[in-house]
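A protein chain is absent from this complex, but the other protein chains hold their places.
Let's look at chain A:
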Amino acid sequence: MAIEFIDIVETSLAGLGTGSLMALTGVAFVIIYKATKVINLAIGEMLMIGAFVFYGFSAGLALPIWASVPATLVVAALIGGVIERTMIRPLLKDNPVSVFMVTIGLTSVLIGVVELVWSAEPRRLPEFLPQQPVLLGDAFIPSKTAYSFLIASAVMAVLITVFAFWRGGIALRATATDRAAASSVGIDVPGVFSFSWMLAATVAALAGILVGSVGGISSAMGLFGLSVFVVVIVGGLDSILGALIAGLFIGWLEAMVGRFLGGEFKLLATFSILLIVLVVRPYGLFGTHEIERL
């Protein structure tokens, strides 16, 4: 089989499109991890519930797109806040494995809620992105992939700027570095915890809307989170830049492997990369190496 150059380019671009959504979800994960040191296994399901809430507003209540997106984001923020207050905060002093298990339980609850309200059938989101395919040179890119890539990039650019300059972003980074010190200079640490979960839920919901508009929504779309998990581990759990680079890389790799070796090799390839990275650099490519003392 001769592999044509244009084929490689198109596959790469499509892969980068998916990769940008993985990176966006990865950033949501990293925000939570940085602030609360919680490994949130339910990030894929938070993305899913965002997509379904959007479906409820745009298809169920037939709201126009400019109203249903903000409404979805507000609802997602509320869900994130409620999760943090009821399930995460009581356990923050316990060992990380229990909190991790709580997020596994949360996975099951969110899937159950979605199936109870919307049933387990896959659905399509209403079309809202422009339909015209995008041509980059000779390469043909499906419009949804191109526009979701642009939106994801814009959101990530905004997030990175915000964390670098805005007071809330600095408070979050201070809390991530040292909770006690942040508290003693007057940062409202519990407030930062709540805020990080709300923000992450919002970002995840946005990613969910984009993922859903490309591939449709179903109660199983939380599996997307599995790839995101690989992304954040490869990038380093507490590095936004790492999530970004690893997201694009894993998305590209999955597309290439899926196109040229076959779909069943996708998970094998990503998880092999994961194992290699874990063995060579246990804290990911850009993660902070924790020092252990007795």
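By definition in this document, a residue touches a chain if its C-beta (ideal position, glycine included) is under 8 Å from a C-beta of that chain, and two chains touch if they have at least 3 such contacts; residues count from 1.
We take it that contacts and distances are computed from a predicted model.
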> What is the missing chain called in its UniProt entry, if the choices are "Amino acid/amide ABC transporter membrane protein 2 (HAAT family)", "Electron transfer flavoprotein subunit alpha/FixB family protein", "GMC family oxidoreductase" or "Acyl carrier protein"?
Replying inline: "Amino acid/amide ABC transporter membrane protein 2 (HAAT family)"
> In the full complex, which of A:102, A:187 or A:203 touches the chain missing from this view?
Replying inline: A:102
> Going by the touch rule given at the top, which residues of chain A touch the chain that is not shown?
Replying inline: 39, 87, 90-91, 94, 96-98, 100-102, 104-116, 120, 229-230, 233, 264, 267-268, 271-272, 274-275, 278-279, 282-283, 292, 294
